[in-house]
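Yeah, one chain of the complex is gone here, protein chain that is, but the others are all in their spots.
Chain IDs A and B follow the sequence of writing; residue 1 opens each chain.
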Amino acid sequence: MLPLRVRDIAKTFVMHLRGGLRLPVFSNVSFEVAAGECLVLGGPSGVGKSSILKMLYGNYGVDAGEILVAHACRPVDLAKALPREVLDVRRLTLGYVSQFLRAIPRVPALEVVADPLIALGSDRAEALERAEAALARLNLPRELWSLPPATFSGGEQQRVNIARGFISDHPILLLDEPTASLDAANRAVVVDMIEEKKAAGTALVGIFHDEDVRDRVASRVVDVSRYSQRRAGQ
Amino acid sequence: MNAATYNFAYLDEQTKRMIRRAILKALAIPGYQVPFAAREMPMPYGWGTGGVQVTAAVIGPGDVLKVIDQGADDTTNAVSIRAFFRKVAGVATTTHTAEATVIQTRHRIPEYPLKEGQILVYQVPIPEPLRFLEPRETETRVMHGLEDYGLMHVKLYEDIAHHGRIATAYAYPVKVAGRYVMDPSPIPKFDNPKMTMSPALQLFGAGREKRIYAVPPYTEVKSLDFEDHPFEVQTFNEPCALCGARNVYLDEVVLDDRGGRMFVCSDTDNCESRRTGTGAQS
């Protein structure tokens, strides 16, 4: 069973505050991702790459089609799954590194990073130890570890986000511009981390603006503009 | 004026019947507060209107009545109520616990042990033990109905938290026959142990609040407490300054304005009998 199969998904935004304006984004998007490969969603901005990633995570609704995730040895269709099923898939199967960190007040960076492991029932001390290692690898200054990330710079927040996304061993990992606000050194670290995930058999789907990074990690590229409705309609 | 102006024991027969019905119900459900249609009595609220109505409903021509106020037979209130029933019921009165068949009391239980056939009638100002923490009568009634008594221990908890011990010294709440939590009226907690398994019938009347409740003879009455803070009664360091009695409840009497004082029996009849050697008092 492939970790992730996407069949004929479609997305249209209906803007009720703008008189019910319909904005079709794409339709009939289909692809599959195997273990150990990194599928890159390509195409110019505005074609809906980010929307696809959010649909894969259950964050956006799916108007048509199915997203089959191999979850605990059975396929779950995220397009129709109940909220608790989506949450369970996220907990065990599906990791996500977003562009921006949604900071939780008062929770220190170290705990933010260790959180997915603790949610999986890991030993707390062990989870924190792994979180320290991840933050150290991403060169986040040690004095920031015990502070809540709300006041961090964009690049610092992103590194916390990456550490959090990569810390657990989810079979599928979604990456939404993980290197956008990083310097060359930290970009290189992230590329290494992605390669390690691939070697470990993780199925990755990502969006990378940075062509250099994209070329280094991509196993395949799907050009989303092929499915774009917006371009056809405009 | 002659006594014939009044019906026997002042109240009319219908009223006495109504009160007796309330008493019977109260006896059937020990500790439960039975509402009754309390009448206006020729005395102000707080002077024993509830107790007087209960006494009037149970007293017969052959009864011998004793009335005490804080243990004393000779205070205004006790004297007046005795005189009242002498006049309206023509009954004999006494100050000796052992001779009385009906004893109306305000805030004490006599020291001399009560016996079968005797009725102790308590005057009750506030019948609801839960009121201190839950002012809504609708709610306290439901709480009694559902035996929802956690609140009673909240009060005792507060005592220990603030005073290091259960500081409630009077009107100490009890559980009757393992079911209803009851206010024993403002008797000192020293008297609480006398209530349990008493051979006498104990009736409680609250006139202002129109409630009657009862403890039938030989009924278990348990003072609420904590396992690690068990119920305890007051103890006194010295005996009664007049009769030398120990293990009785003592009142502090101020003798002068230079700090002179003495501790004497609260139960005047018991004290007097011991001093004169009359009666088989304790």
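Please note the rule applied: a contact is a pair of C-beta atoms (placed from the backbone, for glycine too) under 8 Å apart; a residue touches a chain by one contact, two chains touch by 3 or more.
By definition in this document, contacts and distances are computed from a predicted model.
**Student:** There's a gap in the complex where one chain should be. From "Phosphonate C-P lyase system protein PhnK", "Peptide ABC transporter", "Ligase-associated DNA damage response exonuclease" or "3-isopropylmalate dehydratase large subunit", what does UniProt name that chain?
**Tutor:** Going by UniProt, the chain not displayed is called "Phosphonate C-P lyase system protein PhnK".
**Student:** Where does the absent chain make contact, in terms of the chains shown?
**Tutor:** Checking the complete complex, the chain left out touches A, B.
**Student:** Considering the whole complex, which of A:A64, A:V107 or A:V221 touches the chain not shown?
**Tutor:** Of all options in A:A64, A:V107 or A:V221, contact with the hidden chain holds for A:V107.
**Student:** Among B:D148, B:E220 or B:D251, which one is in touch with the chain left out?
**Tutor:** Hidden-chain contact among the options goes to B:D148.
**Student:** Just one of B:A37, B:A83 or B:L133 touches the chain that is missing; which is it?
**Tutor:** Only one of B:A37, B:A83 or B:L133 touches the chain omitted from view, namely B:L133.
**Student:** Where the complex has a chain not shown, which of B:I160, B:A241 or B:M262 is the residue touching it?
**Tutor:** With B:I160, B:A241 or B:M262 as choices, the missing chain is touched by B:I160.
**Student:** Write down which of A:V6, A:V86, A:L144 or A:L182 is the residue touching the left-out chain.
**Tutor:** Answer from the full complex: A:V86 touches the omitted chain.
**Student:** In the complete complex, the non-displayed chain touches which residues of chain A?
**Tutor:** Chain A touches the chain not shown through residues 14-17, 54, 58-61, 83-88, 104-107, 119.
**Student:** May I ask you to list the residues on chain B that touch the chain which is not drawn?
**Tutor:** 133, 142, 145-151, 153-154, 157-158, 160-162, 225-229
What we mean here is this: only the chains that are shown with their structure count from here on.
**Student:** Distance from the CA centroid of chain A to that of chain B, rounded to the nearest Å?
**Tutor:** Chain A and chain B have C-alpha centres separated by 77 Å.
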